[in-house]
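The complex is shown incomplete by one protein chain, all other protein chains being positioned as in the whole.
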Amino acid sequence: MSSGTSTRSLHADDVLNLVSDVAPPMHVATTFRYPNDPAALVPAADIANSGTPDPTSHIYSRLSAPNPTRFETILSSLCAGQTIAYSSGLSALHAALTLLNPRHISVGEGYHGCHGVIALFTRTTGLKKLPLDCAASALQKGDVILLETPVNPKGTAFDIAHFAEKAHARGAVLIVDSTFAPPGLQQPFDFGADVVMHSGTKYFGGHSDLLSGVLVTRNREWYEQLYKDRVFLGSVMGNMESWLGVRSLRTLEVRVQRQSANASNLVSWLHTALHTPNPSPDSVEAAVQSVLEEVYHASIQQTEGDWLKKQMPNGFGPVFSITMKTERAARYLPSKLHFFQHATSLGVVGLENWEDLKSDLVGAFRELAKESKE
Amino acid sequence: MSSGTSTRSLHADDVLNLVSDVAPPMHVATTFRYPNDPAALVPAADIANSGTPDPTSHIYSRLSAPNPTRFETILSSLCAGQTIAYSSGLSALHAALTLLNPRHISVGEGYHGCHGVIALFTRTTGLKKLPLDCAASALQKGDVILLETPVNPKGTAFDIAHFAEKAHARGAVLIVDSTFAPPGLQQPFDFGADVVMHSGTKYFGGHSDLLSGVLVTRNREWYEQLYKDRVFLGSVMGNMESWLGVRSLRTLEVRVQRQSANASNLVSWLHTALHTPNPSPDSVEAAVQSVLEEVYHASIQQTEGDWLKKQMPNGFGPVFSITMKTERAARYLPSKLHFFQHATSLGVVGLENWEDLKSDLVGAFRELAKESKE
Amino acid sequence: MSSGTSTRSLHADDVLNLVSDVAPPMHVATTFRYPNDPAALVPAADIANSGTPDPTSHIYSRLSAPNPTRFETILSSLCAGQTIAYSSGLSALHAALTLLNPRHISVGEGYHGCHGVIALFTRTTGLKKLPLDCAASALQKGDVILLETPVNPKGTAFDIAHFAEKAHARGAVLIVDSTFAPPGLQQPFDFGADVVMHSGTKYFGGHSDLLSGVLVTRNREWYEQLYKDRVFLGSVMGNMESWLGVRSLRTLEVRVQRQSANASNLVSWLHTALHTPNPSPDSVEAAVQSVLEEVYHASIQQTEGDWLKKQMPNGFGPVFSITMKTERAARYLPSKLHFFQHATSLGVVGLENWEDLKSDLVGAFRELAKESKE
Partner (left out) sequence: MSSGTSTRSLHADDVLNLVSDVAPPMHVATTFRYPNDPAALVPAADIANSGTPDPTSHIYSRLSAPNPTRFETILSSLCAGQTIAYSSGLSALHAALTLLNPRHISVGEGYHGCHGVIALFTRTTGLKKLPLDCAASALQKGDVILLETPVNPKGTAFDIAHFAEKAHARGAVLIVDSTFAPPGLQQPFDFGADVVMHSGTKYFGGHSDLLSGVLVTRNREWYEQLYKDRVFLGSVMGNMESWLGVRSLRTLEVRVQRQSANASNLVSWLHTALHTPNPSPDSVEAAVQSVLEEVYHASIQQTEGDWLKKQMPNGFGPVFSITMKTERAARYLPSKLHFFQHATSLGVVGLENWEDLKSDLVGAFRELAKESKE
């Protein structure tokens, strides 16, 4: 389909409509009736071994169900690969490790949850962890590089093509965790990713009201095995979560465009303010400089070559990160903000009018600056 | 709490009420605000390492969330052990295997899904399967006996105490899959179970509209590790599933009492009809005898000793099983029934007035008997 | 259909199944696609004027929608008349008044909300209120008697046949509010009711989590007009409310049987305790007598003739009422109870094991008795 991102968000699942409802029903059934015609009955084993499900026909919701299938169908179009959804981002990673069962995994700092999954897998299988910048020679056939880019929490980026080359030279597999750059911002397959992973809890869900994780691959055999494995891992996405997920994808492009623009505007303002020479004492710039240590974001990242603009041509991820000059300022900042939420996770904050977000930061910085003088 | 089953189903979660709503809200948030007071902030690592969650306070819904916690709290009372819930029965079994990481698992026929979980675990860890009646000497310290009773699909029972003794004599662990006999019908801990497992999709849910699985244990250390593992397995129960699960538990006792009585009535009728000597040609008994091969259910099971009545003193599980004289009759039976659903799974069928279920079977048997003569 | 109440609760809607889901989906669409075949298009006006909707085909959810239609379909079977559902019990009464547009309405004390509806209708139309025991001659053709039985909050009953005769002798219409006695307990049409009304919020919903109201009639013309009027009153039942309503009806019989038995057990115990002569000072009976003034319930109601047992042959409504000897005791009682909820509404409390409810009352009465002596 050559349609735009929003058009696909709204119509890639049209083929799944069995009823005339303009908005899809929230299916909750765990169990689906067999055909009433005895001649049409198919042994369950045949279905289980058929590789992948018919997206319009279901037997038991641990195998497949209408809402998760709809969510996967839209994402298969948006992510440009076959998509399988899980109950959370970490259960998606767990499924990828179960599929690939590597002996080594090369991984950077990034999201701490992934390290928890790796530790659990190490406990049962003996998997060993290598640093992201390990020597290529440390990798063996079947090993995994897990690359998160943009990376949590900084929002800065890594060069996917570089890691793809490193992995493939050794017969290893590159998994890209692209959670911080949803479709429209970054397409990891174009740069050599073998498996793309998203915590759907973040931008896909976008409203802080659903947990999900997805794996995307263009390797048909892997996709079929992932589907079979999920039947027994049992880590399927909830019905309301997947129904809300579909509802969220309808607005993915307009949400991410606004969020990305807001982040770039804020980062640009903070970065400029931080580096304005000799600000007048009562100026916003002076307040920023008195409390803010550093700003991190792909939009102000220094890179060699032009890989970053090629990798994220339409704008950067909506997450950026700041460090404060003192621990006290870091600890007290959240309590002085009204529009920024002090909570774990991400992907929701950001549809506000960006000037209001700026004002919120300005107010908090001024308070902190004043307090630091007292 | 010494209250009755229904009273506990309705009130064991009263301690979790933070708002004045008489029926609990369906919480959907993935993320929960930190305290606004900077002094009250606790490092996330401290919380993650604290073993088990405060059931009235949440951080991120992959760790814990209000609805699944409420579901677990009620079940901890009903199942008489600490309960942890998962996205499905099989993800519960997968978590139990991840916790115990046994070298051998002794397991009978029973539910085929469990064998899929074992096969997947075998692929990554080298786990080996033994028959349920393996020699005790084949078991080593840390191994597992997985006993399903009553057993899928027959509805007949195994002697839990016997297998507890066998396991414990070797330092092995007894997991009882008590799905077919929910609280009120069977209490596996009283007979030596170490871990009790339920597919909550069946009687707990009871309306064919939610997937879930639970593990129950009285071993505090295991409970804490199961909780920590679930954070990284990520196989948490959906929000609507757990909200509906709580709603379902409110009626658990009245549902299971009716279902158990219905099953016993039907089995007794079928069993009597099948063994009525010389029925008159047009009688119901003649129709039954011409198509029905056998009926299976704990209520008509022959056992040595009185363990079965001790193990299930209040009635037997609502699932029974029949075999037909011909494959054709088996294949065509479902299409001739109106109240029985032809579908996988169980736990819902059965609140009908039992005379209507009997009439439904009589009609179908008569049709099949007539067709077999043609 | 001659099936039992539970069987009809579970299967009366089977005809509406368009998909193979064993549990019905929660439809949320406001809008339904027209046929794609241009030749099959029907002018909207023709549909709007066709009287009543095709229950398996929908256009716009203010007209009809799958979940409310399913709720109505089951209730049409259970209530033995054509049923139309509304957003609340009072919007149902408002719709009945809009249909009948009477000049006078004869009504007793009962539920205060109904008097609010009447007052609002009086404001716009000039409707006049008469007492329930008004002279028959005060009623004119087209006027309404609104009879609530059993009556809120006492739980005592009125003779439906008597009021039917009175109304019909004058060409007036008898509306019976049968909220306190759901299907299985009372069938008002058998005693002459013209319209039966239920607040579905109570026993139909049964879990304190949905608002609804229904009207039932056997007059086809009224039914069609009620349907047309609802399109413009716009007081349709919510999607989740109606989906939950269907889920609730699946267990209606087992819930109401338990609730009715619990109420009768409690009333019988309280009534006996209250009238036990010379109880010993520390006995439960003494505590009851020291704080309780009176108990009200149909099960202990004195009537002339046997109409009450004919009207409610299977047990009485689950609501009973008590008065306390002092205002203080009445005010403090709720704070001393753990299983009884202090809140408006009804229809949920009551699935507990009744001995626990008795213990709860005993504890509270003893505390109050002790306090009254201090």
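Every chain is named by a letter (A, B and C) in the order it is written, and numbering of its residues begins at 1.
Definition applied: a contact is a pair of C-beta atoms (placed from the backbone, for glycine too) under 8 Å apart; a residue touches a chain by one contact, two chains touch by 3 or more.
Since we're looking at a predicted model, the values are computed, not measured.
Trainee: For the chain that does not appear here, which of the shown chains does it touch in the whole complex?
Mentor: A, B, C
Trainee: I'm checking contacts with the chain that's been left out. Which of C:Thr31, C:Thr56 or C:Thr272 qualifies?
Mentor: With C:Thr31, C:Thr56 or C:Thr272 as choices, the missing chain is touched by C:Thr31.
Trainee: Quick one: which of C:Arg220, C:Lys309, C:Arg331 or C:Lys370 touches the chain that's been left out?
Mentor: Of the listed residues, the one touching the omitted chain is C:Arg331.
Trainee: Given that one chain is not shown, which residue among A:Glu165, A:Glu285 or A:Glu352 touches it?
Mentor: Spelled out, the listed residue whose C-beta touches the missing chain is A:Glu352.
Trainee: Could you list which residues of subunit A touch the chain missing from the display?
Mentor: Residues 3-7, 9-11, 14, 22-23, 207-209, 247, 250-251, 253-255, 257-258, 338-339, 341, 343, 345, 348, 351-353, 355-356 of subunit A touch the chain absent from view.
Trainee: For subunit C, enumerate the residues touching the unshown chain of the complex.
Mentor: Touching the missing chain: residues 28-34, 36-38, 41, 44, 59-62, 86-94, 98, 101, 113, 116-117, 119-121, 123-125, 201, 205, 208-211, 213, 229, 231-241, 244, 331-332, 334-335, 341-345, 348.
Trainee: Provide the residue numbers of subunit B that touch the chain removed from this figure.
Mentor: Within subunit B, the residues touching the omitted chain are 18-34, 57-58, 66.
Keep in mind that, in the parts below, only the chains that are shown with their structure count from here on.
Trainee: What graph shape do the protein chains here make by touch: line, ring, star, complete or other?
Mentor: complete
Trainee: Suppose a student superposes the Cα atoms of subunit A on subunit C; what rotation angle should they report, nearest 5 degrees?
Mentor: 180
Trainee: Is the contact between copies subunit A and subunit B built from the same residues on both sides or from different ones, judged by whether over half of the numbers are shared?
Mentor: Because over half of the interface numbers appear in both copies, subunit B and subunit A meet with the same residues.
Trainee: So what's the Cα centroid distance for subunit A and subunit C, whole Å?
Mentor: The separation of the two C-alpha centroids amounts to 49 Å.
Trainee: Send over the residues of subunit C in touch with two or more other chains.
Mentor: If we look for residues of subunit C contacting two or more partner chains, we find 22-23.
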